[in-house]
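Here the complex is missing one protein chain, while the rest keep their positions.
What follows is subunit A.
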Amino acid sequence: MNFGLMFDALRVLPSGIGLTLTLTVLSLTAGFLLSVPLAFARAFGRPSVSYAVLAYTYVIRGTPMLVQLFLLYYGLSQIDAVRASVFWVILKDPLWCALFTFSLNSAAHTTEILCRGLQSVPTGIIEAAKALGLKRLQIARLVTFPIAFRISLPAYGNEVVGMIKGSSLASTVTLLELTGMARQMVSATFAPYEVFIVAGAIYLALTTLAVKATQFLERRLSNENTPKQRRKARLRPTLPDHEITTLVP
């Protein structure tokens, strides 16, 4: 083990973190925005709509992201019609190909995660909202989605971690993100052990940050644990009967 080389790696590799984070954040954002309507369609839509969304998530989740990326990047570029079309401006660029593949993936995963969340919102709550005279979109926005999001958050945290790690596939289409930088450095030093250990440690730091951030968000969003309520709970003796506690203003 060559420690000098590991310090070199620590100096060189961080220049790839920017691209790794760009890929991850943009893909997660695009994926999330896409997945919200899809999850509603999948959970509450007519069977034909729900199955259409299922077909999409089934295919994307059931095939390796690397294969999808190769299909999009090397596969589509084989077709002359694609190269002549307006889409070529986007497909020509490896960054866009990676972003597109990662976003579609993240959307498929997040759709299924949110769908589970939406389906586990108790029907009683939705009925209550209806009884209050809320319109469908209002119920979705004010009641169903916030509850479903809270339920889905732990699973979504896994998706975030998965995307950070999955972004390493971008190195296969010549992008120099963290893994790409590491591979380039290995090719110059012939020392995969030292360089990839450092790269792995950087990924671990990034995923740790993501896990901590999700946990923080989970705490913030959980009903019982807002700081105000925690203070209240400390001041107020717990009553034995749950029914009565809810009556205390």
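Please note the rule applied: contacts are C-beta pairs under 8 Å (C-beta built on N, C-alpha and C of every residue); 3 or more make two chains touch, one makes a residue touch a chain; residues count from 1.
Keep this in mind: contacts and distances are computed from a predicted model.
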* Have a look at "Protein DltD", "Potassium-transporting ATPase KdpC subunit", "ABC transporter substrate-binding protein" or "LLM class flavin-dependent oxidoreductase" and point out the UniProt protein name belonging to the hidden chain. => "ABC transporter substrate-binding protein"
* To do: For the chain that's not shown, point to the residue among A:T22, A:S50, A:N158 or A:T172 touching it.
  => A:T172
* Structure fact -> Answer key for A:S77, A:N158 or A:T207 versus the chain not shown reads A:S77
* Given A:V25, A:L153 or A:V186, the one touching the chain that is not displayed -> A:V186
* **Residues of subunit A (touch criterion as defined above) contacting the omitted chain** => 74, 77-78, 83, 92, 94, 172, 174, 183-184, 186-188, 190-193
